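Removed: one protein chain of the complex. Kept in place: all other protein chains.
By letter and in written order, the chains are A and B; residue numbering begins at 1 in each of them.
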Amino acid sequence: MSDFEPKIVAFFCNWCTYGAADLAGVSRLDYPPNFRVVRLPCTGRLNPKFIMEAFKRGADGVWISGCHPGDCHYIAGNYHARRKFVLMHQLLESIGVDPNRLRFSWISSAEANKFQAMARDVVEHVKACGPNTTFRKEDLKLGLAEVA
Amino acid sequence: MASHNVVGAVLVAGGGVAGMQAALDLANAGYYVYMVEKSLAIGGRMSQLDKTFPTNDCSMCIISPKLVEVGRHINVELLTLTDILSINGTEGNFTVTVRKNPRYIDMSKCIACGECTKKCPSKVSNNYNENLDNRKAIYVQYAQAVPLKYGIDAEKCLKLTKGKCGSCKKVCPADAVNYDDKPEEATFKVGSVILAPGFAPYKPSDFETYRYSDSKDVITALEFERYLGATGPTMGEVVRPSDGHHPTKMAFLQCVGSRDINRADNGYCSSVCCMYAIKEALIAKEHSGGKLDVSIFYMDIRTFGKDFERYYEKAKAAGIKFIRSRVHTVRPEPKNGVKIGYVGDGGVASEDYFDLAVLSHGLVITPDTKALSENLGIQTDHYNFAKTSTFAPVALSRPGFYGCGVYTGPKDIPSSVMEASAAAAAATSKLTPARSTLTKVINVPAPVDVTGEPPRVGVFVCRCGINIASVVDVEKVVEFAKTLPFVEYAAVTMFACSQDSQEKIVSLIKEYRLNRIVVSACSPRTHEPLFQETLAAAGLNKYLYEMANIRNHDSWVHANNPVEATRKAMDMTEMAVAKAALLVPLKENVIDVDPTALVIGGGVAGLNAALTLSSQGFKSVIVEKEQRSGGNANRIHSTTKGEDVAKYLESLKNKVLDDPKITLVLGSEVDKVEGYVGNFATTLTTGETVKHGVTIIATGAKEHKPTEYLYGQNNKVVTQLEFDEMIKSDDDAVRNSKTFVFVQCVGSREPERMYCSKVCCGHTAHTAVELKKKNPGARIFVLYRDMRTYAQKEDLYKEARDLGVIFVRYTLENKPKFSEADGKIKVEILDPVSGLRLLINPDMAILAAAIVSGRETELAMKYKVPLDEDGWFFEAHQKLRPVDFATDGMFLAGIAHYPKPMDEVIAQAQAAAARAVTVLTQPKMTVGGIVAEINQAKCSGCGVCVAVCPFSAISLDEKGKSVVNEAMCKGCGNCASSCRSDAPSLRGFTNAGLFAQIASAL
Partner (left out) sequence: MPALSDINSKIRESARKLLADGRAEVVIGYRQGTVPMTTSPMFARKPAECDQLIWSNFARINLANYLPGRPGKVALVAKGCDARSAVGQVTENQILKDNLYIIGVPCTGMIDTNLVLAKETRPIKELVETTDEAITVKGEGFSTEINKADVLRRNCQTCANRTPKLADELIGPETPGANPDDFADIKALLNKTPDERMAYFKDLIKDCLRCYACRNACPLCYCPICFVDETRPQWLGKSTDPMDTLTFHILRGLHCSGRCTSCGACETACPVNIKVREFNRVTELTVQNNWHYEAGQSWDQKPPLTMFQTDDQADFIK
């Protein structure tokens, strides 16, 4: 399993965690290249369906990160998001999705080091889960056909 | 001064948070701004803070959108590394001469890649981190700096000092280094000047008692702030400097360099240290997982601002110890830590060991600022703060000059921001004839309609010199991009952001009829607006643009893995293309703005707001529910600076009555409200309907009716306002009294009202001084919990003590006991210092009754603005938007926001007016772009989107279906993710677009 390189989809809010990732770049803080970032204006924009879509298409992990509670650029977006996260986290864990595949974090735009540490941690945990064979479509091509 | 000679530009000196706010308000109100900053970048002290009290917001997170806005504003000219040499002329027309010091870097070429810093051999102590670590001689002030351009520290650079080295020039991929850069003088004209030069933290070096100079484990609070900061020397790890271990026990020493005329010459209170110490203590405790033992040694805890008292209570609940005492000795221990000797209550001497001692140092005016004041002819007080009056709180002594921030007295961020907006209003009150004469507008060709055309995507992959190309195989990314659906053109560029590349992109858009553009380069957070301008210049709707961040998120962080970095760059480009193909042109619409304000409340705040608006040329209607204007000020005798309030109020009321632009409606209230920013229609209880573009809420507050201390039972027990009225009318009862007892915190800082009423201590100290001056034989006792004579008001406290006023402290558990015998009042109080029980028989007792909110629930609901739990109107952001509501077009002033003294009320009123002007000054407002829209066919009318919208931008229409008001939507997308049937969609971030990104990420 050691040569398994997971594919992770990350959803970052523009104002905090995306900024932290920018700052990590400026500070040349390296981390594993396993995730791809979808930039959202706010974690409040994260529809739980996006998480399902990523897993359905074969993501080995999903990482969602935004501003700390109280720091939201849109005043309350992450407070509303937090309630959705609680439900999604609990529901997926309850039906047996390994919680290590799904990470939620708050990283401010100043926390480049936290970003680096979290990125490493996410990848490490998803790696430990192994490839996602159970919580995805059996035929991934079918999924793509639907988009086109 | 003839009005046709006035200049429509303003100089703002200082690029801290106050200067930035002033600059933005000015530029958004039609004035050209020269912002002069001494250092390499704007941001000021706030950029050094980790968190801000009382919300513990991340400082950098909240300031950085402001930095970017200032940096990109077409009407703010940023002059960094610049000193003001002279300002000549008169109000309305000044000539400013400045010296631009050399940066040694061509700002137009520098791409901030940092290659130079990597190679620079000179290590220099890093002042951004309070010299706790090192930077290089070529550097950026901090990672998020604006402008994000490097500069050379001439004193430390080997090339500039010794003629050796030259590495930076060799490695610079953009050829930006210029060792021959020279200072340049420049002159320009402005109509007025705003000074916001800020402060320096007090340096405790020569303060032997505290052993700052010779003990590593005694540090300043700003140093500690940097230790807490994620970008600090330890990246947020709290350490004991002597050995790098985590401290287990630490102490804060308050009032270092404040309230001290013995060693520091600073008699004033620095106003912010109690709060920042509590903040740092809470955060340090949090970092340690709650294990850290923290003590705060203090004289008075001054948590007088909005939500501050609760913050203090929270700290106590978290186990932070507050020890009332002045520390007399700090003794470094042989290896690490210090012993602190202090005398506590009852005169008991104690000594205790701490791993770390943090000195809560005050705010001081620097010698440079002092020299600036002298040079410009600005009068200052004996602490070097610029002099202002209560009634014109941002006007400086020289006509045409205005001040804000700590320059006019120690204060926190929200007060500085309020004053900055106020200064913007005051500074332009005489410049209205020149409004919009010097400002620039961007002219772009009308966009080509691409609706219905199949996507033709152009992809530009940036090398960023070697920043991207040395890691990512950019050619391979381009070849890959060419294979993607809808891609018509793909190419590599050296620097996508350079002028020639931009021009090339414009011509390629035309040549290949490209209608969607993807740039794979750096961060959209910094560069998206630039490329959007390029699209606009080419006649494309600027929203047909998507960016892949293959530098910050890829080449810079995967330098050791070029193969995977290239693969990632390909994926990221594919994701961007997939999203871009689904983008549609977004419309921006214009709506009319009714250039009138409705001001609710005709007290000092409301009247000042209206007058300020009038001076800017805007009409307003003031609604006052009483039959007279003036509010609580009608009852106040004099200000803490000794100014006569009645006289002021009379002239204020007359000015309002004489002003043709102001309509005052007495005995009326708001009945019905319709509309939104730009187009409100408010019906008053008098039946008339006012059409207005903005609303300022200034409904004030009232004095609490005490239920203790014999109030209402003995007519010699009165409230502070009642006592003021008695003084005003020269009441016999006052004249014939010999002994006075003042009781502070009557109804404030108690469980049912957990806030400080802010004005009482200053007013009491002032009144006591006045009484004593008039009648030196009077016996005056002030019974208090913490004296909160913040800022320069500390002088009054000292003066009162010098005049013989006796201050006795009490605690909530041990309140003074009032009893009555034969009509005489008897007061009993335990003096904690001596442990003795005092008996006083006052002729009069004056109760500093709390200020309580009007709890205007109905008004709040009508305008869709929130109240906090104490009933104060709740602003958009406690730090940076203190007079705005989250709902556009709604503003706030005066004590409806929170109790505050009159100078702060007036500043806030001027600030609210300034913010309102930024709306009113636009005859048409642009709305739209990235906003939500509702597909009503999918809407069930369940109201989830209405409830979750933070900006009250969604409502249900007459059919019961949701509808978005584009003027109020900020584009967060909460609605789109909360709806079960996907009726709302966020333009620019549609479900389809994001799905396409997810699909191509995998």
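Rule of thumb we're sticking to: contacts are C-beta pairs under 8 Å (C-beta built on N, C-alpha and C of every residue); 3 or more make two chains touch, one makes a residue touch a chain.
Only a predicted model underlies this, so the values are computations on that prediction, with no experimental measurement involved.
Although it is not drawn, the missing chain touches A, B when the whole complex is taken into account.
Mapped onto chain A, contacts with the missing chain fall at residues 48-49, 52-53, 55-56, 69-70, 76, 79-80, 82-99, 103-106, 118, 134-139, 142-143, 146-147. Touch with the hidden chain on the side of chain B covers residues 937-944, 947-948, 956, 960, 978, 980-982, 991-992, 995-996.
By our rule, only the chains that are shown with their structure count from here on.
Considering their complex, residues 50, 55-62, 64-65, 114, 143-144, 229-231, 235-236, 523-526, 549, 551-554, 556-561, 564-565, 567-568, 571-572, 575, 876-877, 886, 930, 948, 950-951, 970-974, 976-978, 986, 989, 991, 994-999, 1001-1002 of chain B touch chain A. Chain contact summary for the complex, chain A toward chain B: residues 7, 9, 14-16, 18-19, 21-31, 33, 36-42, 44-50, 53-54, 57-59, 67-68, 70-77, 80-81, 84, 108-114, 140, 143-144, 147.
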